[in-house]
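The complex is shown incomplete by one protein chain, all other protein chains being positioned as in the whole.
So, subunit A:
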Amino acid sequence: MSAILQGAGAGAAAALSPFNSIDSNKLVAHSRSSLSVRSKRYIVAGSDEGTNKSFGSSSLIARRSQPLMIPNAVAATKADTASSSTPSKSGHELLLFEALQEGLEEEMDRDPHVCVMGEDVGHYGGSYKVTKGLADKFGDLRVLDTPICENAFTGMGIGAAMTGLRPVIEGMNMGFLLLAFNQISNNCGMLHYTSGGQFTIPVVIRGPGGVGRQLGAEHSQRLESYFQSIPGIQMVACSTPYNAKGLMKAAIRSENPVILFEHVLLYNLKESIPDEEYICNLEEAEMVRPGEHITILTYSRMRYHAMQAAKTLVNKGYDPEVIDIRSLKPFDLHTIGNSVKKTHRVLIVEECMRTGGIGASLTAAINENFHDYLDAPVMCLSSQDVPTPYAGTLEEWTVVQPAQIVTAVEQLCQ
């Protein structure tokens, strides 16, 4: 199984290359903290207003029209100096899996309590090379090759976390974590509550999921929909090397259990990220492309489909606002709400199944909170409620394609 997955990952990279060109230049106004100011707390403020801080970008940076919540006063002072743009230090280019590895390595250097456990994470280097080189550097006790028993090693990670260790548990494919569902739901999510706050479970559970390239039904699962009801956990989905590293670091530092969803097809995305240390806010959404006409909410791989559709839509005269929600539990209703207030139309594009997916919950949340601001019903484009077929053409039709996004936007904006 592992050989196939790796092969598919490599093949996917080539197929995704059209997307690579979009990301760095068009993705504007990344939320980043003013790092050097704070000693310990690298909290990402709400977007700095109009600073030219996006790396390697050109004049396509649009200004954010509304100030976002700034959780830190210190960060706010930086935001005020909007006009004096501080050119960022030149970053370094890397692929998404390397960004994850960098984040993991930095955190393991920083805190000796961080350890990694999973199948083939040590000597093999990880089936997607996220943990490559770590076993040589940190040794067998910190980078643990487990036998194939998801239930047991997830439980072990959680037990270790109860005493203060910070394990990063890797599921070779998210779908295998279904075997550990009991441990994740009952022990990981609920122990802090049922023990009356005595135990914290600072684990990070991560792994690739999502529909890949003809991997078959069992290896193309989207577990965010199953895990979203578990009380006590946080879920985030990374989509770019920048936010992958930032979210990985934030998740490891968080005292709460965090599930970090990666996508099989995104591991070879290339981007330039800052040299200095940064983390991303776990609960914040990312503004990918500000706009006026419609809010497109998406996450993980569908972000790229949405951006591709956005290109077509711009040519047709629409101005979509694309937000990568990143935080799947809890939703960043602040960013989303501000967007809905501006555009009055919402389209959710996700890779989960139609039934009970993240989109379903998000639709309910938006309807409940922002009903008065909506000019049209919230539309949600999700994957079909079918096991992912092997045949390439059928698989393509299981997930949402850019053409469908364009049609949906046109329909909503009538």
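To be clear about the criterion, a contact is a pair of C-beta atoms (placed from the backbone, for glycine too) under 8 Å apart; a residue touches a chain by one contact, two chains touch by 3 or more; residues count from 1.
The working rule: contacts and distances are computed from a predicted model.
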item: From "Adaptor related protein complex 3 subunit mu 2", "Outer dynein arm-docking complex subunit 2", "TATA box-binding protein-associated factor RNA polymerase I subunit A" or "Pyruvate dehydrogenase E1 component subunit alpha", the hidden chain's UniProt protein name; value: "Pyruvate dehydrogenase E1 component subunit alpha"
item: Sole contact to the chain not displayed, among A:Asn173, A:Asn187 or A:Ser383; value: A:Asn187
item: Touch criterion as defined above, residue of A:Ala160, A:Cys380 or A:Cys413 at the omitted chain; value: A:Ala160
item: Selected from A:Thr146, A:Thr298 or A:Ser383 as touching the chain missing from the view; value: A:Thr146
item: Hidden-chain contact residue, picked from the options A:Gly216, A:Pro231, A:Pro377 or A:Gly392; value: A:Pro231
item: Options A:Leu95, A:Cys115 or A:Ile323, residue touching the unrepresented chain; value: A:Cys115
item: Sites on subunit A contacted by the missing partner chain, in the whole complex; value: 41, 43, 69, 71, 115, 141, 144, 146-147, 149, 151-165, 182-183, 186-187, 191-200, 231-232, 234, 254-256, 281, 283, 330, 332-334, 336-338, 340-341, 369-370
